[in-house]
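Only one protein chain is missing; all other protein chains are in place.
Think of it as A and B in the order they're written, each chain with its own count starting at 1.
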Amino acid sequence: MHASIRRVYWWLIAPAVLLMLVFYIYPLFQVLWISVTDPVPGFGNYRELIERPLIHRIWLTTLRICVLTTAITVVAGYAVAYAMAQVGERQRTWMMFCVLLTFWLSVLIRAFAWVMLLRTEGLVNTGLQELGLISEPLRLVRNEFGVVVGMVHFMLPLAVLPIYSNMTGIDARLVSAARGLGASPIGAFLNVYLPLSKPGLISATILVFVFSLGFFITPALLGGGKVVMISEYIQVSFEETLRWGQATMLASTLLFSVLLSLALVARFVDLKKVFGAR
Amino acid sequence: MSLVKTLYEKDLYPEIEDAGHSDFARDCVEIASERLARGQIDRRTFMTALAALGALPAGLTVASRSAGAAAGELVVVNWGGPAVDAYAKAFGVPFEKATGVKVVIDGTGPLGSKIKAMVDAKAVTWDVCDTGTGTTLVLQKQGVLEKIDYSIVDKAKMQDIFAYEYGVPNYMFSFILAYNKTKVPSAPTGWKDFWDLAKFPGNRTMRKQPNGMLEACMMAAGRDPKSVYPIDIDLAVGKLKEIKDNVIAWGSGSQSQELFRTGEVVMGNIWHTRANLLSQETNGDVTWTWQDGIVTAGMWNVPKGNPAGAETAMKFIASSQDPDQQLVLFNAMGNGPANPAAAAMVPADKKHIDPGQPENLAVQVLQNGPWYEEDSGVRNLTNDELSREKWLDTLSS
Partner (left out) sequence: MTGRSHSLALRGLSKYYGSLAAVDDVSLDIPSGSFLTLLGPSGSGKTTILMSIAGFVEPSAGQILLDDADITTLPPDKRNFGMVFQGYALFPHMTVADNIWFPLKVRGVSKANAADKVRGALDLVQLGHLAERYPAQLSGGQQQRVALARALVFEPALLLLDEPLSALDKKLRADLQWELKSLHHRLGTTFIYVTHDQEEALSMSDEIVILRDGKIEQQGVPGALYEKPATRFVADFLGKSNFLTGKVAATEPGRFGYSVGDLTLMQEGAPVHRRVDGTVLVSLRPEKIVLAADRPDTVNAVPGTISAFNYYGSTYHFQVSTEHLGELVATTPAWTCAVEPSIGSAIWLGWQPDASVVVNDR
């Protein structure tokens, strides 16, 4: 490209860059700045990351729930997307509608619905008891189990959509070719379909994991106040105890862990390709 | 990077703000909004109340959105909804009539973080804020509040213990022991029963924040209600640990109510306003005892460098101490009058929901806010900060 033309392009995107700087980069630096200046200058807030058991616990809870949620969501989302890619147009439309339906429900209503299903006197427990499978009701909600159930439910469309869109790009004949060349149905899936759907799987994993990291309403509602994730603690520190140094430290750490996980993934896959920039 | 921006469910679902933690002041608005929506109260209630106070002055401004202060104007910030009208009529109209200073009610919600941000940025647009004891103490430590001028505000028109250095009680409410009659063998009589899982099996609910909970723990541990303070944080948190597996924590008032509705808990340490609602909707199946309740207060705060000047703000607060005015608010929103003199004026059929009635006060503990602000001796933290950490740590372990 000619240098002068390139300069014109730079000028054309300059307003967007400026907006990013003013409304995004600058506040971000402010957050970083507060984390090393409030209440006193230094890395005291970051030392708490190492020293305070409460923060360890919250981080561990967050990671445990995020990993579990991501794993379950991606596997379930893959199954749903696979089914969607195989069925006819009519069923596909219905399945897509059902997947997206959960997107349109308020998070409060969804959480409440899960409580009604999973509570001690809820449908699941009474059903299992009437079937004689359990004698005592199981604790299915207001704990980590309930949180993971609710989060998987919330995240499912986020996993289904990228995986499904990736699957629509897979040439169905490749699976036939594999069968024709002697691969069993499972062999054809494992050797051909699965590797070809890898970009969808990876983007779904990143999307779900990163979204999960920032969750707190669903954990707060379904966790019975006992499952505290990092975002909730940031909110408490920011809005209730006004310990902004701690809040910004945690927010920065959260941001860094997102960037770190992206960097880790980028070592193995071409992220630009995964997110369709190339 | 754009991924990071959408990290929060909040961005996806703005309505979920209320699902998190909430202050009592905000909760009152939520309750009143629900009642208004269900037609249990209407705007005439205010008018009837106003008839007793005299005619409405012309030109009263009621702003439900954020307001910038103009000269000769006082901006009072509360939690919006019906509270905008209620505050305007209870406190705004009388003050304006008496002083000529126009009162603007701003319903955007005086979050502690917003007050701090305003003061830090030296761009204060609020004069008087409706917060709680917890927020008052946190803000006080941050040094962003004006000291209360008790030469203008009358200490006699409140419970002594709520006369904070940086906050004045606006109304009173209680943490009480609520229970579902149909799910307990007999009526629990205090926090010892609350802890008795053998006699009263089932889940309980307690607040996610220790404020109002630590006192119950102390009484359960055998401390006499008269000498709950100073609280032994480790002892209190240890009591929580005993029943933690049977505790579901509530963040907002509506959550505490929901836990009773879904039958997930048989008893709980919740706000009396929510217990009252539960009692109404269950025809008394869910009820509460004032016994060993913890009385606390809604607080007026004045941000440092408020536009109308500290003196005008203090005068407004003093004006709001009038028992008639507080009664208007009680009738409209259910907030118990902070001025003991108002207790006698509460209608007989509503005395049972007023924490400030002498017979109710007699069996309750007045919360000692200043204790929360004392140094805990650990990492420069106040008792409030340390107990929050330990409480959360125990709940989430």
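Keep in mind that, in the parts below, a contact is a pair of C-beta atoms (placed from the backbone, for glycine too) under 8 Å apart; a residue touches a chain by one contact, two chains touch by 3 or more.
Worth saying up front: this structure is predicted, and the values here are computed from it rather than measured.
Student: Indicate each shown chain that the hidden chain touches within the full complex.
Tutor: Touched by the chain not displayed, across the whole complex: A.
Student: Out of A:Val115, A:Val192 or A:Val227, which touches the unshown chain?
Tutor: Of all options in A:Val115, A:Val192 or A:Val227, contact with the hidden chain holds for A:Val192.
Student: Just name the one of A:Ala76, A:Leu117 or A:Ala183 that touches the chain not displayed here.
Tutor: A:Ala183
Student: Name every residue on subunit A in touch with the hidden partner chain.
Tutor: Where subunit A meets the chain not shown: residues 171, 173-174, 176-185, 187-188, 191-192, 195-196.
Methods note: only the chains that are shown with their structure count from here on.
Student: So, what's the distance in Å between the C-alpha centres of subunit B and subunit A?
Tutor: 36
Student: Please output the residues of subunit B touching subunit A within their complex, sorted ascending.
Tutor: Residues 1, 3-10, 12-13, 15-16, 19-21, 111-113, 116, 134-135, 138-139, 142, 203, 208-209, 244, 247-251, 255, 258, 262-264, 384-385, 388-389, 392-393, 395-397 of subunit B touch subunit A in their complex.
Student: Using the touch definition from the top, list the residues of subunit A that touch subunit B in their complex.
Tutor: 24, 52-54, 57-58, 61, 106-108, 111-112, 115-116, 119-121, 142, 154, 206-207, 210-211, 213-218, 220-221, 224-228, 231-233, 235-236, 238-244, 254-255, 258, 262
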